[in-house]
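Every protein chain except one is present and positioned as in the full complex.
Just so it is clear, A and B label the chains in written order, and each chain counts residues from 1 on its own.
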Amino acid sequence: MTGIVGYGCYVPKRRIKVEEIASQWQEDAEALKKGLLVREKTVPAKDEDSVTIAYEAARNALKRAEIDPQEIGAVYIGSESKPYAVKPSATIVADALGATPAVHVADYEFACKAGSETVFVVYGLVKSGEIKYGLGIGSDTSQGAPKDPLEYTAAAGGAAFIMGNDNVIAEVIATYSYTTDTPDFWRRDGQSYPTHTGPFTGTPAYFNHTLNSAKGVMEKAKMTPKDITYCVFHQPNGAFPLRASKMLGFTKEQFEPGWVAPYIGNTYSGCSLLGLASVLDIAKANDIILVTSFGSGAGSDSFIFRVTERLEKVRNNAPLLKDYAERKQYVNYATYAFLRGKIKMRED
Amino acid sequence: MREVAVVGIGITNFGYLWEKSWRDLAVESSLEAIKSSGVSKVDSIYVGNFSGGTFVEQEHMAAILADYLGLLHIPSTRIENACASGGVAFRHAYMEVASGMSDAVLVTGVEKMTDVVTSQGVYSLSMAADREYEGYEGITFPGLFALVARKYMNDFGATRKQLAAVAVKNHKNASKNPKAQFHNIITIDDVINAMVIADPLGLYDCSPMTDGAASVVLMPLDKARQLSNAAKPIKIAGIAQATDTIALAQRDDFVTFKATTEAAQKAYKMANKSPQDINVAEVHDCFTIAEICAIEDLGFFEKGKGAKATEDGLTEIDGKIPINPSGGLKGKGHPVGATGVAQIVNLVEQLRGEAKELQVKNAKVGLAHNLGGSGATVTVTILEVV
Partner (left out) sequence: MLTIPRNWREKPQRYLFKGGKCKDCGYTMYPTRKVCPKCHSENIEIVDLPRDGTILTYTIVYSAPEGYEDFAPYAVAIVEMTNGARLMLQIVDTDFNDIKIGKKVEVVFRRLFVEGKAGIIIYGPKARVID
């Protein structure tokens, strides 16, 4: 069987509350929290970036996989906040993990879906027998423009998954991707902040792709929501995935364990993968997990996993998402603006 | 090996000397030393300088000094051992005279630190530490000595007030030293309330950026006695140099500077003296904690007792063992490459009875302690009236 052999996550320590940002722009914090279903989001330290986050998540995945990093045949990172526009992030992580030099490495981009697509690709390579193990990571430290609604949700975090054919902790039952060219959100080269098309990001983008991808994978696996234990969706805020879940016929109990946006924010390429990690932190043998990511532009990758008995043997080899979530330090707006590079510093 | 004496001394003002280039300073103190020495011919030059390259974009300073002193074609050598460059250059000059190779050797220590902005200066100074394994973690020189201070305070219960006593004393002394960088008196409160540079060290715990040069001329003692000038030759009774790990993390003990204890032991043995025989000492107080550790490592006080001894006034000019009557690095300034030579100049003045307001009574034996980096190089020199 092919599936996940190790998983890991990481979110930075600092947080900023919706109230703090709202008070800066004199907006209604309660209304925002009610509409977005997000209370606070993660903020990276000045010395963190999507590479350091990817590394920490990948190290945790390695601890659970219990394999020699030299046996990893591919390392991919999906991100839309790469430190370099040209120079791979994944080579840094691959080198630092000890997976080099006999390894295929690449960086991926597809807005928030970049992480799940690395998982899809390594799954394929492992299943075909081309490589023994593959590491797929989604990691971001995304930016929301000041005074833009995205500022309340654009957060930092990442999750990593190692796929293999032996010692699997969650077997892949089915995959299904649904993609069209739908420009709901983008960032042109050279621009600091992305452009967001408002309501168009809903039905034609997020919901069209998420719902069709989720239905497609369930059909392929000959399952319905009642066969599924947990569902995880991409979480641009707390409200969209909740609605998608209801529209597909899932219950609160199936949906909530993977619902991370309310206290983490939207970690973009890390988002649905963090939701999956959060579910794996509590899942039991034979649980069925549906994961549907979404990336603007647009597309959704879906997976259905079946948890094996091995998960609970290795789960405590590395920190759980709640261990990182509990490690918190709140910052005010000025510190947040400084940390996110929004204050013009001297450039000599 | 012949006995060697210091016959000539010279020293510039120390401070922010905007109008003077490094060349001006080095020539000024060198000429003063040569003239006051009475020698007719200089055989060799040693230049102590830490970082001409990063401060003034100039290496090869030894050749330039010989050239600008009109002393072509004698050999001229630049020595670099971080803040101990002066002391080590002095030791090399000593060896050249003691061995019989030369009869009159000029040693000039010089540093021009204020042509660059402070952050650039701090960056240059950091090159005296371990660049890859200390520098990249963001440590600074105040930071390195702050690590020592924190451990010292933890192990011996010393207080910031006790550390501050070093700075207060050295400013008081410097206020009477016409060549010193600082002439202001400061209080214990000034020191402990000053801006934090690297906790627990504040602005007044740290020696400043300084421009300056100091020079001495060495001759064999017997030839020195034959010179017609009136200035008393002062004998180099003991001299030694020692090394310790570059990285502070690799030291066995963060509060004992082994390079100091090693060099001191050898110098005392060579001079046939012990710490009780020393009447006055100029020690390397790049930071207040450095003077405290130095007076312990040199044998003047037991380990852990230096802080209280300073607080109790035992190291004042009229104290049990006067330390840094010149004002030390803190009070008179620390032009890195010049410091080791400046200490010799100040001790010679003391031993000749020419230290005026700063004179230690009956000073017959003096000790100079020059330390480089966070203690990786140390020279100890013992001078004696003959």
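In this section, a residue touches a chain if its C-beta (ideal position, glycine included) is under 8 Å from a C-beta of that chain, and two chains touch if they have at least 3 such contacts.
Note that the structure is predicted; figures quoted are calculated from it, not measured.
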item	value
Touching residue (missing chain; options B:M61, B:A146, B:A165 or B:A242)	B:A146
Absent-chain contact - pick from A:D49, A:D140 or A:D301	A:D49
Positions on chain B contacted by the hidden chain, ascending	119-120, 122-123, 126, 132-140, 142-143, 146-151, 154, 195-201, 245, 247-250, 254
Chain A, residues in touch with the chain not shown (by the definition above)	13, 45-49, 51-52, 55-56, 59, 83-84, 92, 95-96, 98, 327, 329, 345, 347
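Here, only the chains that are shown with their structure count from here on.
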item	value
Distance from chain B to chain A - Cα centre to Cα centre, in angstrom	59
